[in-house]
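Removed: one protein chain of the complex. Kept in place: all other protein chains.
Chain IDs A and B follow the sequence of writing; residue 1 opens each chain.
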Amino acid sequence: MRGSLKRVFATAWHTPSGQVGAVTLLLIALVAVTITPFLPDPRIMPDLSGGAAPPSFAHPFGTDAFSRDILSRVVHGARVSLSIAALAVALSISLGAAVGTTAGYFGGWVDAVLMRSVDAAMAIPRLFILLLLVLVWERIPPAALVAVIGATGWFATSRLVRGEVLRLRELDYIRAAKALGAGSPGIIFRHVLPNTLGPLIVAATLGVGEVILLEAGLSFLGLGIAPPTPTWGGMVHDSESLMATAPWTGLFPGAAIVITVLAVNLWGEAMRAAVDPRTA
Amino acid sequence: MSSPSTPLLEVRDLRIGFPNPRGGEVFPVDGVSFRLDRGETLALVGESGCGKSLTSLALLQLLPPPGRVLSGSSIKLEETEILSLRGEALRAIRGRRIAMIFQDPMTSLNPVLTVGSQVVEALTAHRRWSRADAKARTIALFEEVGIPDPAQRFAAYPHHLSGGLRQRIMIAMALAGEPDILIADEPTTALDVTVQAQILELLDRLRAARGMAVLLITHDLGLVAGRADRVAVMYAGQIVEEAGTTDLFERPSHPYTRGLFRSIPRLHESVLRLSPIPGTVPLPSAWPSGCRFHPRCAEVLARCSTEAPLNTELETTGPARRTRCWLASPLPPRA
Partner (left out) sequence: MIGWLIRRGLQAVLTFAAAIVILFFLMRVTPGDPLMRMTEDRQISVAEMARLKHRFGLDQPLALQFITFTSAAIRGDLGVSIYRYPDRVLDLIVARLPASLLLGGTVLLLNFTIGVWLGVLQAARRGQFIDRWLTRLSLSGYAMPSFWLALVLVYFLSTRWRLLPSAQMTDPLLDPSAPFAVRTFDLLRHLLMPAFTLAIVTIAATMQYQRTAMLEVLRLDFVLAARARGLTESQVRWRHAWRNALFPVLTLFGLWLPILVSGSVFVERIFNWPGLGSLAWEAINGRDYPLLLGTSMIVTLLVILGGVCTDLGYWLLDPRVRRP
């Protein structure tokens, strides 16, 4: 299984879009890690009267209404966005795998109740669930944001894993019964989860793109990580009233979102094509 | 020997190339030549993977991408070079001059359109028809191919019909353009044995009634007897033997043909004596050197693995005979 995952990575890497996506992501990560210490503190407001200044040599992306360096805020925002996205997706994939295996393994009414609930939950737009949950906090702590986003993103994953468990239960029934004793939960960890690894990694990658957009959206509505911590969505929010006079305040953080999400999705699509070559 | 008149269809040195995933190009059809005269049935016989279906698809420029016909190949329909046709001129040949029926009638009909509308569409592809006339003509065609209750079947969907009926629909559709040539690519392989004979009989009756030429493609030499005028046996992208059907059945000259005969199941013989040719057709990326059949040949000679046999013309009283085998006796040199 590890070998097949390696093959998926290799195949994805050998497509032009996969390469562009992967290289861009690595560059973003590299920049976020290496140049952050050399940039001004994004929270400090050096000059309250200065106002937004257009891009210049000293401030390549310009400054915002509080004269803060936008480049620095965009780079710091990358850390916030990417870590929230990564943690939330890890959470939702784990939840999805757990619920999916439970439903598929036990079957019967457990399966029926779980899957009907998932159907119902999927009918509610994710943003609205998030809004109902997030509105509880005046200033949401990052951990709660991760938990809330992660807890609303596992529905599709659970269906995927459940389908795979059911398929494998049929497939390996006799052999598993003989070799391992029927009903051994070890089967799940040895056979089912490794088999879903490819589709799960694809779902996780595309999920990261979705969560970056969601997190930015919440920040834009003023419900995400509270200022002065820089987030991309929050920066676009701050720029709304300035767009007519200082468009750079919104242009750069938004472009950062587009480039990051596009890179994630290009890589995700390349992996999807590697997992299922018919759609290439 | 060969008649002086222009043949209806003449294929010369047809070569089909596909890019090899490991680099370079492979040639699943590699220098095929044959002719087809008005009103005759030519059977193209060989195991699967020998290139016979690709050959038939190339006749209508229907090769699946990224396949291509190599330059130097020629497919002439009377005076017209089919390979140089594009767009509308090509479309005017498809279905109108050369029609085709396929192996699996289950998948060759569009599942979401009624069978009647699919035949009407074949009619109007080449001529203007009023709606009522087209419907009447379609029902007449259904009748001609032996579909019971033709008027009721017009509005049926493919999944309402049995395999045999669907193949009859496919044939009706092929007749719609009044073609000169009907290509039948394994027309009975997907059908029940009893239905097979009916369909082949129907094809033969239609050929006689309409004066069509039929190119019958099959892996089963047993189907050919009494139905084809001539037989071309294909192996590994080449025609290895070509003869009149009687000639071929009386004295097959190529070891591959003899092997095919041995692998036909016969009712009065014990199953144990059935002896298929050992091995399988090699992949186009690994055509053997010399004679392509030599690794599987029961009568292999030393030279077979290094020198490719020439296409030798054999003496006969019937239609022209050629074979690609070192064992075949060549004609005496012409004076």
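Brief remarks follow.
To be clear about the criterion, contacts are C-beta pairs under 8 Å (C-beta built on N, C-alpha and C of every residue); 3 or more make two chains touch, one makes a residue touch a chain.
Source: prediction; values computed, not measured.
Among B:Arg15, B:Arg35 or B:His126, only B:His126 touches the chain left out of the display.
Here one chain is not drawn; of A:Ala121, A:Ala147, A:Leu197 or A:Ala226, the residue touching it is A:Ala121. When the full complex is taken into account, the listed residue touching the unshown chain is B:Phe102, out of B:Phe18, B:Phe34 or B:Phe102.
Contact with the chain not shown here comes from a single listed residue; of B:Arg94, B:Arg168 or B:Arg292, that residue is B:Arg94. Contact between subunit A and the absent chain runs through residues 16-17, 116-117, 119-129, 131-133, 135-136, 138, 209, 213, 216-217, 220-221, 223, 233, 236, 239-240, 243-244, 247, 250-251, 254, 257-262, 265-266, 269, 278-279. The omitted chain makes contact with subunit B at the following residues, 57, 60, 62, 91-96, 99-100, 102, 104, 107-113, 121-122, 125-126, 157, 159-160, 170, 173-174, 176-177.
By definition in this document, only the chains that are shown with their structure count from here on.
As a whole-number value, the distance joining the C-alpha centres of subunit A and subunit B reads 55 Å.
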